[in-house]
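Here the complex is missing one protein chain, while the rest keep their positions.
Right, chain A next:
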Amino acid sequence: MSERQAEQRSGAYQAHFRVWRGDADGGALEDFRVEVNEGEVVLDIIHRLQATQAPDLAVRWNCKAGKCGSCSAEINGRPRLMCMTRMSVFARTETLTVTPMRTFPVLRDLVTDVSFNYTKARQVPSFVPPAELGPGEYRMRQEDVNRSQEFRKCIECFLCQNTCHVVRDHEENKAAFAGPRFLMRIAELDMHPLDAAPARGLDRKVSAQDEHGLGYCNITKCCTEVCPENIKITDNALIPLKERAADRKYDPLVWLGNKIRRRAE
């Protein structure tokens, strides 16, 4: 049996991959021919390259089940989780180009420095427990926690941060803008039924606007489109946050957002 026949029988084939290799000083796309088997995902192919052709190829991954959000990269220019991108969505003849996330500085190969996100996470004021309730005394209705629970599905893959055009090619905006993930975190806390921030004099909506750059967001929904958890970041977190911030501050985008949404309905 020829190699080709064996491949056909098992569903295996040779794919053409171009993988970006390099570090902070620069790099380039490198070409590989690599075997692909039935049911495999892009991360499987990257692992095969490591095991057979490029043992020092740097890639970040962990669970390989779409739960940890480590293996974010750009596949043919689209931000995706490598572990949840099946090879069967591409034609066998198609060349797959795998590059690191563009918004964050490259460390090596497909691994980027995502410390921006951890810095932003620290700037969001934490949950404030209600002073009058002890452990075990919390009572919340399911319908009142649904919305915040949707945001807590976030696996922190940072694909939304990566794709958001406010920072994607605008390094200068990074200092003032928390990004969709952390604006959504503010919305999550704001919608938590028992968050006692107001009792401490903290208005999360105002702080989203004044301190975390909510005004930079012009609701193009790029973040929602790349979210592997299908969280409606723009519609359910950012727009409501803008609307409520606008109770106190005038924001022309809220007006625009309302108009667009009304049209969609």
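Methods note: contacts are C-beta pairs under 8 Å (C-beta built on N, C-alpha and C of every residue); 3 or more make two chains touch, one makes a residue touch a chain; residues count from 1.
Throughout what follows, contacts and distances are computed from a predicted model.
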item: Complex member absent from the view - protein name from UniProt, among "NADH-quinone oxidoreductase subunit H", "Succinate dehydrogenase flavoprotein subunit", "Cytochrome c oxidase subunit 1" or "4-azaleucine resistance transporter AzlC"; value: "Succinate dehydrogenase flavoprotein subunit"
item: Selected from A:26, A:77 or A:135 as touching the chain missing from the view; value: A:135
item: Sole residue of A:41, A:184 or A:239 that reaches the chain not shown, by the stated touch rule; value: A:41
item: Given A:27, A:66 or A:215, the one touching the chain that is not displayed; value: A:66
item: Absent-chain interface as seen on chain A, which is shown; value: 23, 37-41, 44, 50-52, 55-70, 84, 86, 107-109, 111, 113-114, 118, 121-122, 125-127, 129, 133-136, 138-142, 145, 148-149, 152-153, 155-156, 189, 192, 195
